[in-house]
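Shown here: the complex without one of its protein chains, the others still in place.
By written order: A and B. Residues from 1 in each chain.
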Amino acid sequence: MVKFFRQVDWFTRISAGWLLVVAFCAIFGRFLPLVDPLFSDFDALYVGLFTPGHWLGTDTNGYDVLANLVVGAQTSIMIALISVGFGGLIGASLGVISAYRRGRFDYVVNTIFNIFLSIPNLVLGLALVAVLATSSDPSMPVSVGRRITVIIISLTVVIVPILGRIARGATLTWVNREFVVAARSMGMKDKDIILRHIVPNVLPAVYAVGFLAIGVVIVAEGALSLLGVGVIDGVSWGAMIARVAGDYEFAPHSLYVPVIALAFTVISCNQIGDYLRSRLDRREGKI
Amino acid sequence: MAGSGSAHLRNNDEVVLDVRDLVVEFKVGGGRVVNAVSKISFDVCRGETLAIVGESGCGKTTLGKAILQLPPPNSGDVIFEGTNLTKLPKEQLRSARTAMQMVFQDPISSLDPRMTVHDLIEEPLWIWERGTESERQTKIRELLNNVGLEPDLVMNRRSYEFSGGQCQRISIARSLALEPRMLICDEPVSALDVSIQAQILNLLQDMKDRYGLTMVFISHDLAVVKAVSNRIMVMYLGKICEVGSPESIYSKPAHHYTSALINSVPIPDPTRKRTTAPLQGEPPSPVAPPSGCRFRTRCPAATEKCAAEEPQLREVTPGQFVACHHPRV
Partner (left out) sequence: MSALMSIKDLVVRFETPRGSLEAVRKVSLEIPFGTSIGIVGESGSGKTVMSRAAMGLLSGSNVRREGSVHFDGKELTAMSPKDVRNEFGTGMAMIFQDPMTALNPVRRVGSQIAEGLRVRLGMDKKAARARSIELLSLVRIPDPESMLRKFPYQLSGGMRQRVMIAIAVACNPKLLFADEPTTALDVTVQSQILQLLSELRRDLQMSLVLVTHDLGVVANNTDFVAVMYAGEIVEQATTTELFANVKMPYTEALLKSIPNIEMKGGTRLPVIEGRLPNPTDRPAGCGFAARCSYVQAKCTAEHPPLVDAGDGHLYRCWYPLGHTIGRKQ
């Protein structure tokens, strides 16, 4: 890790540093001595930055911005990691197997991927959430937990074809190399060939894009919240944005802070993903 | 040019590989079919090195892979040591493969770039669960020494750290790990410098002697195969032109294509000038090969008979078989 920090340029260092801070908040946020994020401090409604007691101010409901930011990181990051993690696993598996086998299976999987990819990400996410998160009784609001689960599921569905395509494309470049034919000629089973030869070579491409996808999903969560179907009444960055969207002119910092945090995180994810990709390219260049 | 002549088959006890009427075709878009290998038969005797020679596109690489059923041919039989590989069920075919190994043309892409040399050579042993950990170590070291590489220097490095010649040595070591009885070498030296070619060819000879192998050596370069082969088979556009011993083929080539191939090899002697290229034009497309003898479009001795009737292999001198209506001999 230390070696990493020494080797890379300053921009990548800052990105990695920021992501580490975010990760720290995500893991330890709830244990830090902060105000309860959902505590409405009526004495301090929409106070500005650097007010003692509320270092980043509060929003129009009296919620402490800093607390929401730190604790909310957990939800946002968790949603992103799980969606990309599962989406990547499912998508990459489908992509690798379909590219290895070709034929009808490949045709079907590829068509399904293309269908889902042709629907704009946000619209797809919106549709899935709307369908899955609506309770049958309109007067009973859906619980936060269920909301989050639904968001995770719908974002996973969005990610599957994205990473699936990447995995499939990468597999296609490797599957015709002679060492795969060599492995078959040695009597290796297909399953082993995929796990030992194809997957390790395809994985770098997948996680390079996966990092970028994390950034995309964090923004998507924010967007869904803004549209009213995200984690509106919980603690997450998206929720923060959603809450103040209507009357932010009273407390503009309560909008800017989460947006800036989001932007930094996405930029950092992009930078790290880019760095991973260039490492991968350099190694491929030797072949 | 040859069809499915069988005059050259020997049918005796020494035959290790027997290929009959092999056909391999690929579909390419638009309903067209590439006739890569069109009903070829040949055999290889124990301890022999058969060289299969021809230009790119003649089907020799496809033939090599088809022998190993990678992928299986469209029709025909491949009988190795009495077992018909084309009729074997999947699991038995997998284990039959251990007796026949292949060395590939591009030394670098035939090795997984993420694996160390040690793992690359151990892999076949791992697949078939041969030997204990220490037995495998000994074997790997022995193989590396045999191919002229210093085990301690190379075992922990990866293929991209080596030159083409060294990668080919690693590839050869790997192919010998399962102690196969037959080795199919698909243009093993074509991607290497001339000076390195000599090293690898000698190595293959040594390995053949040491392990008692039968070899099939595929190449487009007649000069290269002369040093290593006992029998030569010349192919053109999916068919056999001529089969014979190196002595007869090089001194008295019976087929016009063979003669043209021999004359194309550059001779490193400036006092022997050649004024014209021996063979003009390019091979026709394997999607729509010429009727009758497939070589007739470039042959100086072609007649109407060549277009009408496909020549079959027949013996012209003892041990030399040619498929031509008007052979040179």
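One rule holds in what follows: a residue touches a chain if its C-beta (ideal position, glycine included) is under 8 Å from a C-beta of that chain, and two chains touch if they have at least 3 such contacts.
As the structure is a computational prediction, the values presented were derived from the model and not from experiment.
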Interface partners of the hidden chain - shown chains only, full complex considered: B
Of B:260, B:293 or B:316, the residue in touch with the unshown chain: B:260
Contact residue for the chain not shown (choose from B:35, B:86, B:109 or B:197): B:197
Touch criterion as defined above, residue of B:5, B:180 or B:246 at the omitted chain: B:246
Touching residues (missing chain, whole complex) on chain B: 55-57, 163-165, 193-199, 201-202, 205, 220-224, 226-230, 246-247, 250, 260-262, 264-274, 276-282
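We take it that only the chains that are shown with their structure count from here on.
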Geometric centre distance via CA averages, chain B-chain A, whole Å: 52
Residue ranges of chain A touching chain B (in the complex, touch as defined): 177-179, 181-189, 192, 197, 200-201, 283, 286-287
In the complex with chain A, residue positions of chain B that touch it: 65, 68, 70, 94-95, 97-98, 100-102, 104-106, 108-114, 123-124, 127-128, 160, 171, 174, 178
